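Of the protein chains in this complex, one is absent; all others appear in place.
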Amino acid sequence: MIIVTKPEATADQIQHIIDRIVEWGFKTDVSRGEHRTVIGVIGDDRAIREHPIAAIPGVESVTPVLQPYKLVSREFRGNTSSVVKIGNVAIGGPEIVLMSGPCSVESKEQITAIAQDIQKAGAKILRGGAFKPRTSPYAFQGLGEDGLKLLAEARDATGLPIITEIMDTRQLEMIEKYADCLQIGARNMQNFSLLKEVGRSRLPVMLKRGLSATIKDLLMSAEYILSEGNFNVLLCERGIRTFETYTRNTLDLNAVPVLKAETHLPVVVDPTHGIGLREHIASMALAAVACGADAIMTEVHNSPELAKSDGEQALLPHEFVDLVARVRKVAEAVGRAL
Amino acid sequence: MIIVTKPEATADQIQHIIDRIVEWGFKTDVSRGEHRTVIGVIGDDRAIREHPIAAIPGVESVTPVLQPYKLVSREFRGNTSSVVKIGNVAIGGPEIVLMSGPCSVESKEQITAIAQDIQKAGAKILRGGAFKPRTSPYAFQGLGEDGLKLLAEARDATGLPIITEIMDTRQLEMIEKYADCLQIGARNMQNFSLLKEVGRSRLPVMLKRGLSATIKDLLMSAEYILSEGNFNVLLCERGIRTFETYTRNTLDLNAVPVLKAETHLPVVVDPTHGIGLREHIASMALAAVACGADAIMTEVHNSPELAKSDGEQALLPHEFVDLVARVRKVAEAVGRAL
Amino acid sequence: MIIVTKPEATADQIQHIIDRIVEWGFKTDVSRGEHRTVIGVIGDDRAIREHPIAAIPGVESVTPVLQPYKLVSREFRGNTSSVVKIGNVAIGGPEIVLMSGPCSVESKEQITAIAQDIQKAGAKILRGGAFKPRTSPYAFQGLGEDGLKLLAEARDATGLPIITEIMDTRQLEMIEKYADCLQIGARNMQNFSLLKEVGRSRLPVMLKRGLSATIKDLLMSAEYILSEGNFNVLLCERGIRTFETYTRNTLDLNAVPVLKAETHLPVVVDPTHGIGLREHIASMALAAVACGADAIMTEVHNSPELAKSDGEQALLPHEFVDLVARVRKVAEAVGRAL
Partner (left out) sequence: MIIVTKPEATADQIQHIIDRIVEWGFKTDVSRGEHRTVIGVIGDDRAIREHPIAAIPGVESVTPVLQPYKLVSREFRGNTSSVVKIGNVAIGGPEIVLMSGPCSVESKEQITAIAQDIQKAGAKILRGGAFKPRTSPYAFQGLGEDGLKLLAEARDATGLPIITEIMDTRQLEMIEKYADCLQIGARNMQNFSLLKEVGRSRLPVMLKRGLSATIKDLLMSAEYILSEGNFNVLLCERGIRTFETYTRNTLDLNAVPVLKAETHLPVVVDPTHGIGLREHIASMALAAVACGADAIMTEVHNSPELAKSDGEQALLPHEFVDLVARVRKVAEAVGRAL
């Protein structure tokens, strides 16, 4: 931690800053420059960070030296990548994994038919929502436990492990009975109670980046889960909110190489929500693979115009088949397989 | 709802769009222009909105005519303002209300002393967090129920009603025993399970705007609470996330007159989190009152450099006294009282 | 300047960093911590800043200690405020100044009538565009020199000094013949050729903040003008671009107290472009005055629905009269006059 003092800071104020730091159990290294005095704090940045140094009179700025996360950092795993398994599917290894399925589970016929379609096309994991975080209270809120049962039946029919969203701490016990992986949605990325709860689950967790979450915020939210003991965490880039209105969100692919360098956790990209325009999802999926994503999540529906949610951005099964063929080529071009 | 078709849409596609809309129970009004066909959908926009019209082949764009919210809209209350009471303090009437207190409840001495200070200065409501949504799992997470008890004691000592944050649906029963108003924090603004839960509470709710929530998103989240039967909702502008890094957030005062025109619900402004720089909180409080805020929430601490959270942005009690005097003058200049 | 090295930086790399800094004429202060080595660079931050330190192998981050601007900083003027005169109107002193007029000069009748209306209402400076930066090449581009002549005639008729926009270095000589103050629009805030050119003008300059310019960027652009010798610069907050779509832009009033603390230059606020909604301009003008603005610029038109540009956000003359009365009260409440 590096403290810069104000130009008008008095000698007494500077001494008081130093005293506080020593009182909190750290050492200091003071360098008096022409314009400002700089105080280096020696010790664990993450511990000192919890003290409101900026509130001490005379302090102009406080700059941390270390990142605030620890368990999720690549350094923590000796600069290697983690592989997380959903059912028997490994994510984060040489193979790129496709997760696919409808936005919402709507009926037995719908989810089973789509599961069979995507499996044939090459997907390895089935997605589908039973609890839906909708902006409007008047919109379809999901089938609840009935939806989970339908997902489990679709897994029985295809062998595909399933990932589904959890929205409330009280749902964990129920969802754990059916699902192979928990999803935390973008709007709950900083629902810290929920993060702690899934941190105590035996299931892996896919954590989606919030609409205005920095990469650092995303990593700190993942740190919550790991700090409770669950190290099976996937990070998912799914579009951030910017001023651009042509696209639904701005899929931030910059986050992919940055995350791969900062953390050992696997990185998933969701181009469906990311760009939100059906005709451009494949292009963004290719780009995601090219820059290092470990898995791609897309929405597929066999009758988008009758879907109960997000129909306008779902791919048709035959469009998904085409996407898989194109993704395979790019995967190979970057030394991965599908 | 107004549908514009693509230039290359065929007659069959256009007929199919019309058929779907009729099938869903609405009427259409078709206008064939030189470049595009425009289909007006006659009926309740909010009902038609749930169908994925944009997924129908041939559709270029879909533009709603009505806002997606209903119960929160000013039209719903015949263009009048609602007054919400916290304890016996009315918010949304002619008087501007000051809510104040520390970020976190830390000890009996701390919360009682601060409560007495702010009451003397003119605050009408005491704030203080017992459950703290912290970016880092290693940061102070609040005293929990013990904190709630200390808040209740501070209320006993001063008569100030208390507002405190709820983070988890499972906390409602406990918090209801102590608090006079529930606060939903910015990070939980779209925690829809929590919104529904507090919608069934007997307590009023202050809903803070999310960091990347549009004004419309904020109103839709409030609609969740009202739709469960709880009409005692306050909306709080507390800063959005932009590219600007000088300030902690960008307090969006534009939201104040817009909300006052769009909804009947009272509007609170939190300049502390909004700008995040202690020396400029008073300026933003004055501006908030000038443009129509009904209440101002600020953080006050009697020993900021020892605070367990947010010390760097807390006002000292004497700074708060000064702020109150300045706010009073501006309130009177715009025809309000304090 | 503070340099933090990478954890894997070798002793040779660290020595090479130190050597480079010494070679560039600065001194170093090295502090070897547990996790990172921190190198303080002693000397003028602004000079060292021009070297690409981050490009040297082994460097993890570089943090400046001083702000990159100098002439515009409040420190430079001994922590006092500058007063800039447009004609004989002083901006930055105790009186709040209203600048008003149409978006574009359209005709002699239009500009003279509006000038008389706003003068009667209390405005002190007349604005009007002769060269218009329009998003579309097919939109009205302004009357050019004819517009400038009409502005000069309106000044003759009312005595109000005039401010008008310059878009191109080649226009300076012509505009200097007519105007009392040059305006640089938001889209040209980083048109550095233009900044240098107006830096050599005898006229004062009002520099508008760019749509995605940080406060620091704005100050650096002002620094360009001052560094050429022209210290008569006004800074204008006029709305930044965020994700919010309800308002045209997001008027960032946080910038007002921040600028007043960082620079000696006067601060103008333009609520018309800032919020872009006619019915809410007055509210934002009041807020701007409450938080410390020195001047308010608003658009007024006597026939908005026939205006050649921005009609939808222009106030009618009688609405401006009302705004002035309200601004006066708030100005007095914060110890200013109008």
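What to note about this one:
The first chain written gets the first letter, and so on, giving A, B and C; residue counts start at 1 in each chain.
The rule we apply is simple: contacts are C-beta pairs under 8 Å (C-beta built on N, C-alpha and C of every residue); 3 or more make two chains touch, one makes a residue touch a chain.
Given the structure is predicted, the values throughout are model-derived calculations rather than measurements.
Taking the complete complex into account, the chain left out of view touches A, B, C.
Considering B:Gln15, B:Ser31 or B:Ser107, the position touching the chain not shown turns out to be B:Ser31 (whole complex). For the chain missing from the display, the contacting residue among C:Arg74, C:Lys108, C:Arg134 or C:Lys149 is C:Arg134, taking the whole complex into account. In the full complex, chain A touches the omitted chain through residues 212, 214-216, 240, 242-247, 250-258, 261, 274-275, 277, 279-280, 283-284, 286-292, 326, 329-330, 332-334.
Within chain B, the residues in touch with the undisplayed chain are 2, 4, 7, 29, 31, 33-36, 38, 40, 42-43, 45, 63, 65-66, 75, 212, 241-243, 245.
Chain C residues in contact with the hidden partner, per the touch definition given at the top, are 20, 46, 49-50, 52-57, 68, 133-140, 167-170, 187-188, 190-194, 196, 210-212, 217, 220, 223-224, 227-228, 240-241, 278, 304-312, 314.
In this section, only the chains that are shown with their structure count from here on.
In the contact between chain B and chain C, the residue numbers used by both copies make up over half of all numbers at that interface.
If you average the CA atoms of chain A and of chain B, the two centres end up 26 Å from each other. Chain A and chain C have Cα centroids separated by 39 Å.
Multi-chain contact residues of chain C (touching two or more other chains): 212, 242-243, 245.
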